[in-house]
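Every protein chain but one is kept in place in this view of the complex.
As written, the chain order gives the labels A and B, with residue 1 at the start of each chain.
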Amino acid sequence: MAASVARVGRPLLGVAVFLAALAVWEAWARSKGSILVPPASSVVETAWEVWPTTDFLTGVGASLRRLAAGFAIGAGVGIGLGLVMGSSTRARRALEPLVEFCRAMPAIAIVPAAIVLLGLGDAMQITVIAFGLCFPVLVNTLAGVRAVSPEVRDTAAMLQVGALERIFRIYLPGALPSIVAGLRVAVSLGLVAVVISEFVGEGEGLGRYIRLQQTEFDVPAMYCGILFLGLLGYVLNRLFLVGERRVLSWHYGSVGEGVGR
Amino acid sequence: MSRLAEAMEREQPAPRAAAPVLRVSDLSKRYSADGPPALSGVTFDVGEGELLAVVGPSGCGKTTLLRLLCGLIPPSAGAVLFDGEPVQRPPREFALVFQDYSRSLFPWLNVSRNVMFPLRGAGLARAERIARAEAVLAEVGLHGVARSYPWKLSGGMQQRVAIARALVSRPELLLLDEPFASIDALTRAELQDLLLRIHSGVEHRRVTIVHVTHDIDEAVYLADRVLVLGAAPGRVIGSIEVGIARPRTQTTTRSSPQFLAVRNQIHDVIAAKEATR
Partner (left out) sequence: MLRRVNLAGWSFVLLVTVLVEAGVRLFDLHDSVAAPSATFRALAEGLSSGALPGELGTTLEAYGEGLALAVACGVALGIAIGSSRTLLDATSVVIEFLRPIPAVALIPLAILFLGLDTPMRRVVVAFGAVWPILVNTSYGVRGVDRFLHDVARTSGVTPIGRLVRVTLPAALPSIATGIRVGASLGLLICVTAEFVTGTGGIGAYMHQQQNAFQIPELYAAVVLIGMLGYLINTGLRATESRVVFWVGEERLADR
């Protein structure tokens, strides 16, 4: 009995604290009347008005489109290179210094060069997004391949598995849990890259919207843009976890729940 | 005469009638250029259809020997010959069963797919492959687990799946690396008897087996001959014929005077080696 009370009670406590925090914010904002801290209610009101508009939603759609394109390219390159480096010691040693350097490079650093080469449009933005999320995926793929057990490797050798077949039928599925964890991180990083590229680039988007509100000094609108972004990030993460659970049901069973956050 | 020499004098290997299927001559393995050798000058034969057990204390290089036999690692000196040809990469006709079954079965495939895996590229239709897998699973005493994933099964069942996967392609030589070491005692007895059934070729032709174990009783129970390795460096210190009639049972065989005699002999050989070190 106590256990089930606790189970229901726990998330309720979290929600209660959250609502309490909102109430405190509301009271403080109303009493202070600062233009930079609008009360929660006015943010919600603005959100209610702005979020369903076509302008806003088109912007969101554009951001998501670029994220998807950048994700596809970045993840593809990351997984591909990760598999190659994981299966061949020679390839790994050859690419290692370059990868280590690029991996530590913040995505913003390639923006000006990308602008000079590709302009301010979608091409530049997608490139920046792809670069931003490629390396975590690569690193996780590589780690996943190297974590494949020696017994599996020996079995593959005994079962006459050739080099190419080994990559696709042994390393890829074996590294999948690690790859998927990397992809999940990549989604969050991708969102960051979306915002960065939209700050400097042209064309519609959520990041651009937020930047615009700063110049327009429309503070509630800025808040609701940021809020939407946070919500988007949360929802994408949750969707990813659900998909992960389904694809990796075999893995969760064998090692138990709670694989990484 | 030393106890060791006495022990070796008592049991001489009978002359092999047919050519040995596996011939190991002067095999040595050193993992680093200036380190101690893991194995040194190992020489023995394995006859066709023979069940050879390999025993020895930890660190005597039993696993290294097995990996050399399979062609998974190259020797530093000497050679392994299979049907007269030197083994340089794992031969198609070999199958290997590991001690750690949970790490050798592919976790992303269910039992049926795991067992079917060696049959890919054999030009068989999918239905045929599934049927063969089911048949082999039945041979090893597993029913109704085809759709399950390995982690759902108990240790003993997982090891049976691993054995099934090893048998599905009808190997000529089956090698096992301490396969029952991580299994509870009761299941271990069942699996030992399973291995005996496989060896006797009840279902199909006889398979040659090399069985590495640290359990001397198990070795004597299972084998036609027991190869004893000494430690640091690993080398052959005894080759003892078991000579107990088949079929063997857990109860009668293990309490027979012949069993005890052979088992004690092996203990003597090992003890004598320890004494002379």
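As a convention for this text, a contact is a pair of C-beta atoms (placed from the backbone, for glycine too) under 8 Å apart; a residue touches a chain by one contact, two chains touch by 3 or more.
Because the structure is a prediction, the values reported are computed rather than measured.
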{"item": "Chain not shown, its touching partners among those shown", "value": "A"}
{"item": "Contact with the hidden chain (one of A:23, A:72, A:94 or A:241)", "value": "A:94"}
{"item": "From A:18, A:48 or A:168, residue that would touch the chain that is not displayed", "value": "A:18"}
{"item": "Omitted-chain contact residue, chosen from A:84, A:183 or A:229", "value": "A:229"}
{"item": "Residue ranges of chain A at the interface with the undisplayed chain", "value": "9-11, 13-18, 21, 36, 90, 93-98, 100-113, 115-117, 136, 139-140, 143, 147, 181-182, 188, 191-192, 195-196, 199-200, 207, 210-211, 213-214, 217, 219, 222-223, 225-226, 229-234, 237, 260-261"}
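Basically, only the chains that are shown with their structure count from here on.
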{"item": "Gap in Å, rounded to a whole number, between the CA centres of chain B and chain A", "value": "49"}
{"item": "Contact footprint of chain A on chain B as seen in their complex", "value": "67, 70, 72, 89-90, 92, 94-96, 98, 100, 102-104, 106-109, 117-118, 149-152"}
{"item": "In the complex, chain A residues that touch chain B", "value": "149-152, 154-155, 157-160, 170, 173-174, 176, 250-251, 253-254"}
